[in-house]
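Heads up, one of the protein chains got dropped from this complex, but the rest are sitting where they should.
Letters A and B name the chains as they come in the text, with residue numbers starting at 1 for each one.
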Amino acid sequence: MPSLSYRQKRLLGQVAAYIVGAIIIVYCLSPIAWILLTSIKPPGQEIEIPVRYIPSYISFENYWGMISKIQFLSYLRNSIIIASVTTILVLALGSLSAYAISRLRFRFRTASLVTILVVGMMPGIVMIAPVFFLIRELGLINSYLGVIIPHTIFALPVAVWLLASYFAQLPFDLEDAAKVDGYNPFKVYYKIIMPLSAPGLFSAGILAFISSWGEFMFALTITHDINARTALVAIATLPGAFHLRWGWITAGVVLSLLPILIIVLVFQKWVIQGLTAGAVKY
Amino acid sequence: MATKMEMTISALVIIAIIVSASTLWYGMTVVSDLSKLTDSVADLAGSVADLTSSVATLATSVAEFKTTTAEDLAAIGDDLAAIEDRVALIEDRLKPKIEIVFAFNPAVEEAILAIEDMVEETYPDIDFVWRAMPWSTDAQHDSYVVWLTAEDPKPDIIAIDVIWPGEFAEAEWIEPLDNYMTQELRDTFIPSTLESFTFNGKLWAVPFFVGTPGLYYRSDILEDFGFDPPETYAELVTQAKTILADPEYEDMYGFTWQGAKYEGLVCSWLEFHTGFGAKVFDENWNVVVNSTEGVEALQFMVDLIYTEQISPEAVTTWMEEDARVEFTEGKAIFHRNWPYVPAIADDPAKSKIVGKWGLVPNPHAPGYESAATLGGWALAINAFSEHKEEAWKVIELIASYDGMKEFTIRYGEAPPLDALYEDADILAKYPHMALLRDILDGTTPRPMHPKYPEISDILQEEIHAALTRIKTPKQALDSAASRLETLLAG
Partner (left out) sequence: MKIKLKETWYAYLFLIPTFIGIATFAFFPIASSFWWSLHELRYRIKWTGMPFVGLANYVWAFTTPDIWGSLGYTLYFVAVSVTLEFLIGLGMALAMFHTFRLRGILRAVVIIPWAVPAIIQASMWKWMFHPDAGVISDILMRIGLISRPVNFLGEPILAMHSVILADVWKTSSFMAIMLFAGLASIPQDIYDSAKVDGARMWFRFRHITLPLMFPIILVALLFRTMDAFRVFDLVYGLTGGGPGTSTEVLSTFSYKFYFSYARFGQGSTLAIVIFLIILIISALYIRNLQKSLRFRR
């Protein structure tokens, strides 16, 4: 076969990339398709033999049930607040720690990194009882903060490690300029490193948000009612002993996914800016 | 000098952050207290408004005093009495209410809300609060383990599964109820239901939601073949095989039940086991699970799948709903399950077999009796609760005739109170209630022992291994027996 021209190769590459992209979309979304379809089925058609894919008519009764009877929007509000504050805290504390570890010189660098990692090594089940006890002693039961604090702590290891690796890739001469006129590590962190770190912060932020959003056991035991319970706990405490209302559950899951999608789409722009800015800058 | 300044500023900033975080936290608690206070003030304002209007009424009456007759005097007397009542109400509202937290899954929410009205009417000084729990029994159990090891006084009333009393009682997590329960109240219950929640000679919980499983069957198909519902297992197998041999029904499953590795497996297995005349423990807690009858029973279950082939292999992964779906979608002839099925089976939106099903007690081996594992939930009082008296008052209300009726009439589960089986409303809505009563009389409880979770686990593993042909029934039960003996000894 004759060697392809540069342009043809580029075209082939692009086509391949798009095919792969399509495969990825199918891969990621097919189970979600089942959830989505089930949520718009009229009650009673959720599970059938043989499998019914398309509902006989589209019904939003499940969504209506969740929103009006279960007051799901209040729970969503709680989830959003808890996850957002957790993410902000994780990014703030995490990036500070990651910056210190990756770009400042001090003796306990590796030790710090390992210590932070240790947090994520224990199986979750044994952490619940002691943490519940602590939160109760602090009087934070059934409050946002009572859930935010454990969520932040357990999301920190991934964030710190990811950001430390990311920061370590940035060129080291960035600080040298600052050192000449009065060195303030905090200023360097704030003015130089952070703006360049959009992709890293985005990834770390999304992971922190999702880890808080999808956390169940702490949220269940620390909160008691609609004032502080998260969307996931609401879905899990729907009425049902044996017979689960799949319609409501899937409607709740779809409603839960929406804020995440919105956040991702909104922050995309920022990430793209960060990517292109980085390319130009260095 | 610039650097010292910067360091101080940084330190000040950090301190400011800590201070504002603490203020924020404190502020949040204050805000929640404030909102509670606002509610109380709103209540008070309402009562004061009532009082004002009563006073106004009185004022008008007094103005007409000049032409009062005896009737007018009596009217004034009534107004005075009304004011007294209002004042008493205000006094009541100003008194802090005792909060009783009730924890259970919202599956019975409508009934609970009706109960809540009853409570607030009968005991105005009790504030009934409902704490929603997850539908998974395990998730409920886990939450209680966390709260009770931290000795949390709330929730005051815990709904416990029929297999937890031994465990919770030993751990001293719940109160014994003998001192609260009057003999009168006791007599209204069907004895076997109270026995299931009695351990070490004490009563630990009051049943309110009892599960009595049975054999559901396709009445239309059986009628076609001229069969009466089977009484023995042998009959069940013969009928199923005859029906399945017919080309019209050959795609169906003969008998669907719950065979996954979970607590429900012990429930279904125990019915086969007891129905063949076997026991798990004898009266002195000796292990007798691997008796000849026991092996026969387990062998029968295995044969259902592989030899007779009237139950699919998939049954070893099925829980209640998995098996139920097969039946209500018209793919199964016989089906063992709890009493929640009729409501679904008769709902045209959810079932393809409306009006084509029937329910009978479980079959048994010849010479033995039908067995049904007792399921259900009961109300216990948190041992660390600070308001046990009030908690008992609420439980008493729920355990009364009217209270229990709220549950039965809405959900169709067998009530533990004798008298309710004669209630006209209930019989009108659930004609098969008499049948459930029969089943209830013959229920078999699971072994009541503080180590029940481990007993159950051993049974689950071994039985499931036999069902998936990793072991033979004899191997499985012998292994279970020795493991149980070790467990009970240690």
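Assume contacts are C-beta pairs under 8 Å (C-beta built on N, C-alpha and C of every residue); 3 or more make two chains touch, one makes a residue touch a chain.
Not measured: the values here are computed from a predicted model.
Enquirer: Among the chains present, which touch the one that was left out?
Expert: Displayed chains contacted by the hidden chain, ordered by label: A, B.
Enquirer: Where the complex has a chain not shown, which of A:66, A:116 or A:222 is the residue touching it?
Expert: Missing-chain contact among the listed residues: A:116.
Enquirer: Using the touch rule from the top, list residues of chain B that touch the missing partner.
Expert: Its contact residues with the unshown chain are 3, 7, 10-11, 14, 138, 141-142, 145, 149, 166-167, 170-172, 260-262, 312-314, 316-317, 322, 325-326, 329, 331, 450-451, 453-454, 457, 461, 464-465, 468, 470.
Enquirer: Suppose we count only contacts with the excluded chain; which residues of chain A make the list?
Expert: Residues in contact with the chain left out: 13, 17-18, 20-21, 24-25, 27-29, 31-32, 34-35, 47-51, 53, 93-94, 96-97, 99-107, 109-110, 112-127, 129-131, 134, 149-150, 152-154, 156-158, 160-162, 164-166, 168-172, 179, 183, 185-186, 189, 199-200, 202-204, 206-207, 210, 213-216, 232, 235-236, 244, 246, 249, 253, 256-257, 260-261, 264-265, 268, 271-272, 274-275, 278-279, 282.
Operating definition for what follows: only the chains that are shown with their structure count from here on.
Enquirer: Taking the mean of the C-alpha atoms as each chain's centre, how many Å separate chain A from chain B?
Expert: Chain centroid spacing, chain A to chain B, equals 36 Å.
Enquirer: Which of the residues in chain B come into contact with chain A in the complex?
Expert: Going through chain B, the ones touching chain A are 2-3, 6, 10, 25, 28-29, 32, 101, 105-109, 129, 131-136, 139, 142-143, 145-147, 149-150, 152, 154, 319-321, 324-326, 329-331, 338, 340, 344, 347, 349-351.
Enquirer: Once bound in the complex, which stretches of chain A touch chain B?
Expert: Residue list for chain A touching chain B: 42-45, 47-49, 128-129, 132-133, 136, 139-140, 143-145, 182, 184, 186, 217, 220-221, 224-225, 227, 233, 236-244.
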